[in-house]
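Would you mind keeping the following structure in view while I ask a few things?
Removed from the display is one protein chain of the complex; every other protein chain stays in position.
Per-chain residue numbering starts at 1, and chain names A, B and C are given in the order in which the chains are listed.
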Amino acid sequence: MLPNVYGFQWSAGHLIFLGAFFVVGTIIAITLAMALVRSLRDKGHKVETIRWKSEFGDLPERDRACRHQFDGRLPGRVCGNGFDCRLCAKHAEIAPGTAAAEPKERYHHRGHTWAQPQPDGTVLVGLDDLATSLTGTPERLDLPAPGTRVQVNGTAWRMERNGASARVLSPVDGKVVETGDSGRGWYLKIRPDNVDFRHLLRGREARAWLQREMDRMGALLPAPAVVGPTMADGGELVEDAAKAMPEADWDAVWGGLFLQP
Amino acid sequence: MAAKTKARYGMSIDVDRCTGCGACMVACAVENNIPPAPEGATDRKGITWIRVYKIDNGLPFPQNRSAWVPVLCQQCGEHTPCVSVCPQNAVEVDKTTGVVGQIPERCLGCRYCMAACPYQARYFNWWDPVWPAGMEKTLNPTVSPRMRGVVEKCNFCHGRLHEARAKAAAAGRREIDPADYVPACVEACPAQAITFGDLDDRNSQVARESREGSAFHLLERLHTGPKITYRSGRPWVHDALEIKVANNKKEPVRG
Amino acid sequence: MKLARRDLLKLAGGAALGTFFTPAPWKALDDVSIWTQNWSWMPVPPRGEATTRFTTCTLCPAGCPVRARCIGKQPVSLAGVGGGLCPAGLAGHHLPHYPGRVRGASHRGTRCTMDAAVAAVREVAKGGRVAILDQRPGRTASLVYRRWLAGQEGGLYLTPPAREDATLVALGGGLAFNLDEARTVVSFGAPLMEGWGSMARVLESRPKFHLVQIEARQSRTASMADTWLPAKPGTEAALALGLAHLLGSQDAGRFTPEYVERITGVPAAQVRQVARRMKDAGPAVVIGGGDPAGPFNREEEQAIAGLNLLAGAMGRTIVPRAEVPVPAGFDKLAAETALDDVPDGGIRLLIIDEAASGNPVPWSYLKRKLAPGAMVAAAACSLDGYASHADYVLPAPVYMETAQDVPAACDSPAATFSMAPGLLAPPEETIEPADFVLRVAGEGGTLAELLKARVEAIHKTRRGSVVTYADGTATPLAEMASADDLAKAFKAGARWTDAGTSSEAPGIAFAAVDAAAIERRAASAQFPLALVPFGWRGAAGPVSPIFSKLYQESRVRSSEGEARLNPATAREYGILDGGLMVVETSCGSQAMTACLDEGVMPGVIEAAIEPGTGVLEICDVEDWCGWRTAPARMRRA
Partner (left out) sequence: MDKELIIRGVRRASMGRFLLWLVPWAALLAFGVYAAGLCLYKGLGETNMDNRFAFGLWIFLDLSVIALGAGAFFTGFLFYILKKKELKAVINSAVVIGFVCYSGAVVVLAVDVGQPLRAWFTFWHPNVHSMLTEVTFCITCYLGVLAVEYVPILLKNRKLREVPRFLVFEWELHRLMYVLAAVGTFLSFFHQGSLGGLYGVLQGRPFAFREGFALWPSTFFLFILSAMAVGPSFMVLTTSLVQKITRKALVKPEVMQEMGRISGILLIVYVLAKTVDTLVWINSTSPSLGFPAHRFYASGPFGTWILFAEIVLFGLVPALILLSRDRRARMPWLISAASLACCGIVLNRFVMTIQTQAVPSLPFLPFVTYTPNWQEVGTFLAVVAYGVLVYSISFRYLPLFPQEKDLAR
């Protein structure tokens, strides 16, 4: 390609043609490099956010249903904000005002955790009944050490049981103060950064959603679903479904339960 | 398109004189170190830079008559089909001679040029060249053998042009003596059916013959401007080669 | 400051980076492509000083002058002097490396010493009825054979039947064609345009004469002739008699043009036309034979040759030619014997000189002439000729390996003499066929010495002139001081030509033609088809491997085992182009592949003769004598 080596001459054609291709090559290289640089520059802070964004994108459509499907205000709407209604304009206009945290009230997260504000300003985080029934007592449980920061939709803790493992999503932003366990009915005590719980469900809305969640889980469990009907008529939940149905694909069930594709 | 070249070497082949003996093919192979065919080579895989084809008038016996047409690279001058297609400049028109040269050590063997050549005058090395034991002693030192996987073709015995130039340089001449540069096939033809020379030199025999009324080019209608001219006084030869008689009257296309 | 390892690495890295800004790596990159051309298995031509040497081609009777471009001693390319060369001549320098070459003397396949061979042959020779088949008569070697045979009782000096000068022999010998004088040439299957006499001379006079080709095949000559009379195979002689009749011969009374037309299939009008042309557009000459594929038989040859007398060719287009002077000691020579005249089983010892290949003779034909338990010794360079049938095989040198003399071609009006010096050293334990005979005869001397003597004999005459190949200058022999100068001239490439030819016609009273025999033969074509072999001058001997260009690589020459048929004939027998078929004659059958060609006469099977094909063998039909054609039938295989 060097001019005059073996009589090679540059012409306008060469400039245009080769120019075009070297530009293309550079673009490809730069794109790769940018992605690489960005990923290296990030010191692990964004990971939790990104993981949620990417996993939320990979969730099946029906698992991304907007909360306002349940109260029938926006039938068939699919959430585009990763279940963070604080960012949702639609939600703002439908349910204006801030939902200030009321003590002793359970705020439900779409990942089947609840947050219960305490008088001392901390928040207890635990698994709702459905999750408890479907997880029973986990074989392995690693809770974050006190002092760890957790964020909404980020990993709160991890647990494992007969082959299934899951990251439980945190309902609130904040710092872990104390850790509990399944026995005590709550897992984490968190000092929240704020008390804006707009993204969490409560009251009738929560029940409607839970209802729907039971069907969803029922579909994942082998028929005859022991859980399904009993929940359908709002009856008792099985104490430990996992023990009752070891043959079920718990990996899939937990995936559905804790919103992990 | 037609790049003006210093000289324009060309050939004129008298179809009526050609006896089809094939001396040109053998001489060419000897001169250019073209190996004998390996087992299983057919007339479709062989390498014959110049190939003699038999044509006939298509009539039944005894009216049937045949003639022989030696076909080599036509050294196209106008839209040289093979030059423009080669992806890596392995085919070049020599500015000083108008000869279309193939550079084997630059060829990657994509064979696009062969698909482009309407004269089937390009040949591919399907095998590595092998000579019977001892015969490599008889190879011509002015031409290096090509290895398998490259395309090659007639280059008007480039080795001989080199030697002629060397000779001229040694004698302090700037121009080569035409008598010193004669391709092997021309020299070998027992019937002296082939003449060779510079077409731009209007007094050269080849130029004169190319202007004859009976002169024509193969596939002239493709506008490739060949530098090989054929001649025949037999009308049926013109028909068999699809030469419109109107074509031969006018000057052969300048390449 | 102290240099840390780190600094060195930095330096190295920097240097590496730096080189990328110099042209070096880029140039190298370009050169890589050239390196991919030079692999260990690629042959490298020997380099060296290029020199030009001259010789004379001994591969066929034409004896063309040759300019050899040599590197060191080794010729790397050959070219004609003042003219072209035939394919065989152009690749002659490949022959020493012929793959199928004979190496070492052998007795029935097992190696033996030369002395053993000489002793064995000498022993058998004592019993008489010795014969030598000389493939190229007229050489000094031929003199050696004839002199020895003259001494043996019942010694036979045999020459191949299919000779280019067959017509001249039929006319009594000592003659030559003079095409330069001819205005009409009537050729009975003589391959004038393909290889006959001296190509250069024929082409030179070609514009001056009208060529009438009488041949069943559309040979190259036929398709280039001015008139082509495709007579049915085996009926050429009838056509000759037809012409003789029109030229006023008594012997050919019955052969009216119409009658000829019935036999030969050539329209009477055309026969008349040719006859008229021979009369009016003279001088004419009639040439028969020389077809490498096979000879005419005796009657045919006579009928054809006889036409020359009627056409008044003698003394004008056929002239007497003096012999090249012969050294002392060669006064008693055995006469040439035609193979036909040798009684079956009449030979006890047959020595074949195949070094100078001529046109082939079917082995079956030779075999008939051998007595039971006869010995055959073949001096040959290739294993696939007669060597495969011989008891003793004697490795002979090939072209360029030893000095040879080249006699005049049949179309040279004057006697000429030239030599092919030994440009290359012959391999170990080859022996000059003539030297072998000399050793058998127990007479001392070698061919080389005899050649020297012959040159001296020529020098004595002080006649004629010597033309050197290098510059084409002619020096009268009289001006050559000594025989050594002449020898030197010959070695450097030169040709001696005798002074002008004596123009007085020899009074030849021509033997009456046996018309009845010819009729019988022409009529007896009761076999449905005719097998017509065809071949190329010298193709019977070894050819360069590069000939693959002519055979499978371009099919300019049809390869062995290929039968050419007219599509109509093929259809009749349900044979497809490229299909397998079997050809049968009364003496055998041969499998071939069909190749359809409109140019082939319907009812004719054309088959190429190559070493290895049995075509000649099945053409050699007994009581038919001559194998130019054979009645045949064919079927699909």
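Here, a residue touches a chain if its C-beta (ideal position, glycine included) is under 8 Å from a C-beta of that chain, and two chains touch if they have at least 3 such contacts.
Just so it is clear, the structure is predicted and the values come from calculations on it, not from any experiment.
In the full complex, the chain left out of view touches A, B, C.
In the complete complex, the hidden chain is touched by one of B:11, B:50 or B:69, namely B:69. Within the complete assembly, A:60 is the residue of A:60, A:96 or A:119 that touches the hidden chain.
Only one residue from B:119, B:196, B:216 or B:230 touches the chain missing from this view: B:119.
Within the full complex, the residue among B:106, B:160 or B:231 touching the omitted chain is B:106. As for the chain not pictured, it touches chain B at residues 38, 40, 42, 44-46, 53, 55, 69, 71, 79, 81, 84-89, 106-112, 114-120, 122-128, 148-151, 218-219, 221-224, 240-242. Contact between chain C and the absent chain runs through residues 29-30, 33, 36. Summarising the interface, chain A meets the missing chain with residues 1, 6, 8, 11, 13-14, 16-18, 21, 24-25, 27-28, 31-32, 34-36, 38-40, 42, 44, 46-47, 50-51, 53-54, 58, 60-62, 163, 219-220, 249, 251-252, 255-256, 260-261.
What we mean here is this: only the chains that are shown with their structure count from here on.
With centres taken as mean C-alpha coordinates, the chain found closest to the middle of all protein C-alpha atoms is B.
Summarising the inter-chain contacts, the pair of chains with the most C-beta pairs in contact is B-C.
One inter-chain figure worth recording: chain A and chain C are separated by 97 Å, centre to centre, where each centre is the mean of the chain's CA atoms. Contacts with at least two other chains are made by residues 106 of chain B. For chain A, residues touching at least two other chains, in rising order: 6. In the complex of the two chains, the chain B residues touching chain C come out as 19-23, 25-27, 29-31, 33-34, 36-37, 41-43, 46-48, 51-52, 54, 56, 58-62, 64-68, 104-106, 128-129, 131-141, 143-147, 184, 187-192. Chain contact summary for the complex, chain C toward chain B: residues 33-34, 36-37, 39, 41-48, 50, 71, 74-80, 83-87, 90-91, 93-94, 96-99, 193-195, 199-200, 203, 218, 220, 223-224, 228, 230, 544-550, 552-557, 566, 568, 598-602.
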